[in-house]
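The complex appears here minus one protein chain, its other protein chains still in place.
By letter and in written order, the chains are A and B; residue numbering begins at 1 in each of them.
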Amino acid sequence: MRQIQGRLTMDKEPAFDIATSARTRGSRPEGAVLLRASGLSKAFGSQLVLDGVDLELRQGEVVILRGFNGSGKSTLLNILSANLEPDAGVLELGVNGARKIFRFPSRWWQKLGLNNRFTPELIFNKGFGRTWQDIRLFSSLSLRDNIAAAIPEQVGENPWFAVGRFSAVQRQESTVASSSQEELELLGLGEEGALLAEKLSVGHAKCVAIARAVRAGAKVICLDEPLAGVDTLHKKKIVELLRVLAQREHITLVIIEHSWNISQIMDLATTLWTLEGGKLRVEQPSMAGLPPVNADNESDIQQLGRTATLTSRRVVGKEVATPFLEVEDLVVYRGRRLIVGDYQEDGGEIKGVSFTLRQPGLYHLHAPNAWGASTLIEAIAGIIPVARGKIRLNGKDIERFSPWHRVSAGVRIALARANGFQSLTVREMFDLAQVRSLPEGFDLLLEKQMSSLSGGERQKVVLWSILHGPAFMVGIFDEPYMSLDVREAERISAELGRLASEKAILITVPASTCSTGEGFYEVP
Amino acid sequence: MNYLLHLTIYFCIYAILAMSLNVMVGYCGRLTLASSGYFAIGAYSYALASVLLGWHFVPAILLGIIISALASLVLSVAAWRFKGDVFVMFSLAVQAIILGVCVNWAVGSAELGTWANLTNGPLGISSIANPVHTRGNFAILALALMGGAAVLCRLLLASPFGRILLAMRDDELALRGLGKGVKMAKVYAFAFSCGLAALAGSLYAAYLGYVNPSVAALDFSVLWLCMAIIGGMGNLYGPFAGAALLLLLPEVLRFAQMPTAVADDMRLLLYGVFLILMTFFRPQGICGRYRVD
Partner (left out) sequence: MVAIFADGFVSGLGTALLAVAFAVVYLPTRVFYIALGGIFTFVPYVVWACMMAGFGVIASFGCGIFSGIILSVLAEAVLHGPLEQRKTATDGHFVCSLGYYIVLIQIVCLIWGTQKKAFRLGADVMTEVGGVRLSFAQFTGAIAAILILTGFYLWVQHSRLGTQFRALADNPRELALAGRDIRALRLLAFAISGAFAAASAIMFASDLGFHPYSGLDAVLIALAAAMVGARWSLFGAVGMGIVIGIVRAQAGFVFSAQWQDPVTFLILIGVLWLQEVFSAKRRLEAV
């Protein structure tokens, strides 16, 4: 495909240009600096997500942005596309010659919305476009209209011209329509021009979203997980599209992706940005440094697809455990996006997630961010519906049970970053949870309101109210150690290990933690 | 025959109102309870222009439309920041303020037209000139105005401007991320919507020859919103279905030998029931495209 005046046109053979690839791979392009950020910081509540990030983006680069804390990557992307203001830092944009500097924190009148220049529209007019994790096509518009809406400088968007210069608008409209139709044909969607966007499959929708950003005239595109939730065939299409954009159209790309997809675009990349601990590291692209699978001779390891594993520890001295929670071929969607489940290589039916938790037993689900661990847990909890598959508790199907029925059937679940109830005191939290005995270390906190506690303290309260609450059979804890300090994490880890000698305990662990090798994840 | 003409005129007024709500609710995605306020602005502007200034029909109507369009800025600025329940609150506030102005801008015995008395309070303004002298001619005038409004709607809503509105309604942030500004689109759309409401108000004032503050009542906003939702929004046909239903339902009830007072209450009762049923079974209304759920 070639871009002529903002339009993509397809050559006969869109072959992979090895020469260009060899030139650009392994060496950072020395193009003009398009974007420079220094000291970007952002905190959500007490959680510091970005801590003084410095970066520089040059023309022609293909950056892969990866990181172990999911919200850091998307936070950075949201800042670079002006969907979020950082707490501090400086952002310099220099596309199209004109430099623009944004300093943060912004002035009080800008916070009130007066003369606030840091807006998505302005950033786009500087040449920076983006695509979204949840795609965000205009659902009630047809595909053709989705692309047409993006085309800049349309006379008819001004209502005065729409009425007063009807014939000029009509002429431009027919050009716009045929141009949009051509784009769709290049994407293999020529027949679907009139199809409503909400009916399109995820893979196709992502292609259309990328084409939309290109058609709108972006010179830099930040792509938020372009390959997530997409079947193999469309992954190839999207990767090819990205290759064309980078190597033929010379569009600078910043791509957030996850470990199991990164390999597919690593050969495109010129630069690797890694977000860790709130800081950004700039490196040459390589597959090193990605989280390994945690192997342990003493544990059984079950592969769950897309590099996630379920590790179980046999409990010494206990009889072979009985299956207690069985998850069979589970497929879960959020909207139209497949979150839990895998597309097959051969394009066959989606493969659901299956595993069994036995009692007693301690299980760790190691999954990279955005694998869908939290969604899986919410589906087991009954908060979101299941598209396909079975969840059995002690032999009984529970997919139709309400969340509170599942609790009374013996499942207790602690979601990630659970905040409890802000307006209750800690004592009331424990009362509500019907805690049998007050856990240690809460004497000073009992009469405090949850809203006045730090994130870690709230997490502590929520976890201990489950651990000391009514007896349960299966406990599922989503990233329980997330906001805790080391001492507290050790205490909870020990308690979970103790409980695992009687019950089935599942803990999800983000991929980063297995590489740190910190002691408290080893249960004695 | 006279009665048929009367129905035709009211159909035109309702259809214009439905088109107005179609733009704000169906295309901009903002539920509003302020339509009676802008209707009243049109009605009162026409009345004052005609009674005090002696203006003819067209300039008087244009005055109402311009004032209403300027007054719509309050709502469009609110829409820059708010939507959903909070925007409904704003629209209520605007309606309450306009009603307050209509009821209260009349001090004691001050003469109408002075700054002390611009609305004549609860007494209202009467002897408003009718531009044509027969009901038949007025019906033709009303049909022409409705036709003109419909053509204008078609031109705007089927144009790239309409496409921007729909995209904005579906996903404003994504649209802004493509470099399209949405603030001016909202200003224009709301000005058009409120201008249409004012046109309906002027037509009403010209037909009846009399206006009083009851035209700005909240109950009318509620009724017209029901009409628009039940008829359907988000396309060009829904408004006509809504207007037809609002007009014909009482006729059907009257045909069923129901006394007029009861028929009015029954009509509203049925509207309430339709609204409830619609949210469950047909959120896009009779023939609309925009689903309220």
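Following the convention adopted for this analysis, a contact is a pair of C-beta atoms (placed from the backbone, for glycine too) under 8 Å apart; a residue touches a chain by one contact, two chains touch by 3 or more.
Please read these numbers as outputs of a predicted model, since none were measured by experiment.
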Touching the absent chain when the full complex is considered, from B:151, B:184 or B:273: B:273
From B:5, B:52, B:66 or B:101, residue that would touch the chain that is not displayed: B:101
Contacts of chain B with the absent chain, listed as residue ranges: 31, 78, 81-82, 84-86, 88-90, 92-93, 96-97, 99-101, 103-104, 173, 218-219, 222, 225-226, 229, 262, 265-266, 268-269, 271-276, 278-280, 283, 292-293
In chain A, positions touching the absent partner: 44, 70-71, 74-75, 78, 83-85, 111-113, 132-133, 381-383, 402-404, 407-408, 413, 415, 418-424, 428, 431-433, 470
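As a convention for this text, only the chains that are shown with their structure count from here on.
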Rounded Å distance between chain A and chain B, as computed from the means of their C-alpha atoms: 44
Contact set on chain B toward chain A in their complex: 80-81, 152, 155-156, 159-164, 166-167, 169-171, 173-182, 185, 188-189, 192, 234, 289-290
Of chain A, residues touching chain B in the complex: 81, 83, 113, 119-121, 124-125, 129-130, 132, 136-141, 145-146, 148-150, 152, 154-159, 162-163, 166, 169, 173, 176, 212-213, 216-217
